[in-house]
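The complex appears here without one of its protein chains, the remainder shown in place.
The chains carry the letters A, B and C, assigned in the order they are written, with residues numbered from 1 in each.
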Amino acid sequence: MKALVLEKAGQLTLRDIYIEEHLGPDDVRIKVHTVGICGSDVHYYRHGAIGPFVVKHPMVLGHEASGTVVEVGKGVKHLKVGDRVCMEPGIPDPNSRATRLGMYNLDPDVRFWATPPVHGCLRETLVHPGMLVFKLPENVGFDEGALTEPLAVGVHAVRKAQIKPGDVALVIGTGTIGMVTAMAAAAGGCSNVIVADIVQEKLDLASSLGMISINVGREDLNEMVSDATDGWGADVIFEASGSAAGVSGVFEPLCPGGRVVFIGMPTRPVPVDIVAAQVKEARIEAIFRYAHAYSRALLLMESGKVNLKPLVTDRYRFEDSIKAFQYAANPRPSSVKTVIEL
Amino acid sequence: MKALVLEKAGQLTLRDIYIEEHLGPDDVRIKVHTVGICGSDVHYYRHGAIGPFVVKHPMVLGHEASGTVVEVGKGVKHLKVGDRVCMEPGIPDPNSRATRLGMYNLDPDVRFWATPPVHGCLRETLVHPGMLVFKLPENVGFDEGALTEPLAVGVHAVRKAQIKPGDVALVIGTGTIGMVTAMAAAAGGCSNVIVADIVQEKLDLASSLGMISINVGREDLNEMVSDATDGWGADVIFEASGSAAGVSGVFEPLCPGGRVVFIGMPTRPVPVDIVAAQVKEARIEAIFRYAHAYSRALLLMESGKVNLKPLVTDRYRFEDSIKAFQYAANPRPSSVKTVIEL
Amino acid sequence: MKALVLEKAGQLTLRDIYIEEHLGPDDVRIKVHTVGICGSDVHYYRHGAIGPFVVKHPMVLGHEASGTVVEVGKGVKHLKVGDRVCMEPGIPDPNSRATRLGMYNLDPDVRFWATPPVHGCLRETLVHPGMLVFKLPENVGFDEGALTEPLAVGVHAVRKAQIKPGDVALVIGTGTIGMVTAMAAAAGGCSNVIVADIVQEKLDLASSLGMISINVGREDLNEMVSDATDGWGADVIFEASGSAAGVSGVFEPLCPGGRVVFIGMPTRPVPVDIVAAQVKEARIEAIFRYAHAYSRALLLMESGKVNLKPLVTDRYRFEDSIKAFQYAANPRPSSVKTVIEL
Partner (left out) sequence: MKALVLEKAGQLTLRDIYIEEHLGPDDVRIKVHTVGICGSDVHYYRHGAIGPFVVKHPMVLGHEASGTVVEVGKGVKHLKVGDRVCMEPGIPDPNSRATRLGMYNLDPDVRFWATPPVHGCLRETLVHPGMLVFKLPENVGFDEGALTEPLAVGVHAVRKAQIKPGDVALVIGTGTIGMVTAMAAAAGGCSNVIVADIVQEKLDLASSLGMISINVGREDLNEMVSDATDGWGADVIFEASGSAAGVSGVFEPLCPGGRVVFIGMPTRPVPVDIVAAQVKEARIEAIFRYAHAYSRALLLMESGKVNLKPLVTDRYRFEDSIKAFQYAANPRPSSVKTVIEL
């Protein structure tokens, strides 16, 4: 089987690889169709590690995938050969304490695609537990199927935020995660979603999707949010930039009793003004990936409330995977998501 | 000042009336423009009472109103003469325990328009506390302004339901309240809203507004909800019919861990199968009017997420108010909301 | 192995029985020490059925048990031979949707001791999944170990009630479940717990445990709760009687915005005044058994915040099990819990 293998930092090979995979009774085998390139894939490609996770052996990249079912275990009832599907990339221990409490994303033993030493999904086929494989609705294509993974992050963030109908949300950062979070917030009950970044091309895309865009390189964020909310502040703020500036300034445009969701992951500790959070009694949710979010993400796409198509800005064939990564490491400003088609 | 006065059960007069109203520093005077007729108005008209509230003296009807500001108290900063506005019809005691806790709708001393002995708003002008008067956004007309009142009920119900993004909702009953609740649920984060009733004309309207309609006179509600949710059940059920059948059967189409919101008000105790609620661990919210919902309702209309225009099915001039009530007491099946224009 | 077998309604035998039980790697084998008799055991004994659950074949009774570990599967790390333990009686499917969401008590496929056709624990030994076996703290005896099961119901009810510190709770009914709920409410943050019943002997016990007792046969419940709360009403009401009167009257002594937890299971639908719930915007939680409550119950006993010893009012030896059931079917008024020691 052919796969895109990260041999070591900076060195990608598209080559044959043997991965032993047994199809158990609760598993399905999937022919991979489309894989999105995530920032973490690019980070492993460039640096060979993310924090404590170090690539010590050749590892297949990719964790955002859609495909077609080619074989079904006997115990799997909700899928059949030929179904177009997307897959959750993390396999938790069903008996861990966190999993049993419903928070399987916090299980320390979760095995997650393309997090060393676990192989990712940029390969021709893979075997996966049926429970983590979701049939795509008819109106959801392979592109959006692959992007269900980042959308699940946005849906999880919005769920944690406990949106009340008519809330005004502010999303800081317009990377893929910022974009899907803004979309999930709009679909999830907000009346208005304000998006802040310094890349005008991305802000233009956000505007075309119905968001209110603020270029914080030229405009005063706090003043504009205040104006947009009669001086009250945003009800919910999603920090999706992971930047020190984004995190440190997050309480300023917030309303009294507002909520902040930390999605972006700063690479080091960031100075936080605790008193600024206290005088507004901010409730802060720190989130990590998602749990029980895929079926919700798919329902929102099926009903037309979220449409991920505009986020796919760049496309490569499997044989050009290495070029795709070279591009994704240094993309055009207007680029949101690069996908690879197998 | 001319007003539509309920002299006693069954007897309406459009006549001059004197209501002493002093414009305090925190008040505004409003020229009334549009008033919606609510089921409670019709009930007072027909029966002269609702439960313990008995019309003992002539009373002006109406509590769903929009209008134009004609005079502003010195302490009111957010409004000026000429502003198009809508008004919350209930004035709570700001110092009651319920009000201070944020639940002013539960203040037993609230003075609510057209709830005896308080006069309603079907009159040329009225004075109201500025705090309960809301400026209409540019894209919101007087019709929708008047209908902000029922929409606030829907918004409050959805807020209490604590929608998670992608939830599937079922709304039982397609009267005005059922319709606005369905709209608020769709705008408030649900992926799909299923609406159930026996009046096909109303269901057709709901379908045209994007809802999934079920005619429970001909179709099996539980089966259809089960099919629409892969056998899991609806995440949230809004009981907006107030009928015994609606209330008694409400736990059947519910998912495990689902939520039920009782909006409709049955006229007498209804048999409830507590065990049916227990085996699903239903969380049930009983709601009463709304609190802090007007600004949210207006934001949802301003952003285009809720459009109440299709709900205004019948219109009368002020001089034909009595005809309007005669009609509203016995409307066409397709009628949702009758409004009176002053 | 000897066991107390319900042959059919009304006919108990203490006899040898063969139950095939294989000790898997994640299981432990337990020598049963103490078993509490629950109302449901007595109901099966008298009627041979509870609702849809019918005893069609001889079935061992009992589901409230403590014992000693005598054999440990290879995968079980938290237990060793000789440990004194208590056991959750319901074994859910770890992969059901409800279980994965953290609500394993709502899994329709749960296998629960002494719910036909599953054998209960009134037998010499049993094999159980290690995950559902909990080590008893040093200060917790076998009696309290067996009663961890009903306490878990109370802990679950209190958790669902979302107690705020200083809440005043009312518990309706002083059977075992009412008593443990009152104890859990007191330990769980309430300032005062009021207990209502008509059996003075039980109310005397509640008083001796620090509760405020009201004999509703002679005293006016609503008036007394009103007096005890400056006219505001109880913050939380736990309905633990399962009686029609308890359920129907539950909203009267409630405060605005209060919570009601339905624990008791009425045998048929009960008339409920929905409007009475609405004018107070009651939040109602219907609960079923418990999930993730055992470790909490044990921590509360270990720390001395809950002491179940006073609830064990009657004790029988295993050889007198049939007498124990005859007694439990018709106990003294002061009887709370009858236990059988093996």
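Everything that follows uses one rule, which is that a residue touches a chain if its C-beta (ideal position, glycine included) is under 8 Å from a C-beta of that chain, and two chains touch if they have at least 3 such contacts.
If you're wondering where the values come from, they're calculated on a predicted model, not measured in any experiment.
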Residue among B:I50, B:L101, B:L221 or B:M265 that touches the chain left out of view: B:L101
Which of C:Q11, C:S208, C:N222 or C:S303 contacts the chain that the document leaves out: C:S303
Contact with the hidden chain (one of A:P25, A:G75 or A:G257): A:G257
Selected from A:M103, A:V118, A:I198 or A:I322 as touching the chain missing from the view: A:M103
Contact set of chain C toward the excluded chain (per top definition): 78, 155, 158-159, 162-168, 184, 187-189, 191-192, 230, 295-297, 299-300, 302-303, 305
Contact set of chain A toward the excluded chain (per top definition): 51, 97-98, 101, 103, 105-106, 160, 232, 247-248, 256-257, 262, 264-266, 268-275, 277-288
Residues of chain B (touch criterion as defined above) contacting the omitted chain: 26, 94-95, 99-104, 131, 292
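The definition used in the following text is that only the chains that are shown with their structure count from here on.
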Length of the line joining the C-alpha centres of chain A and chain B, rounded to whole Å: 39
Multi-chain contact sites of chain A, meaning residues that touch two or more partners: none
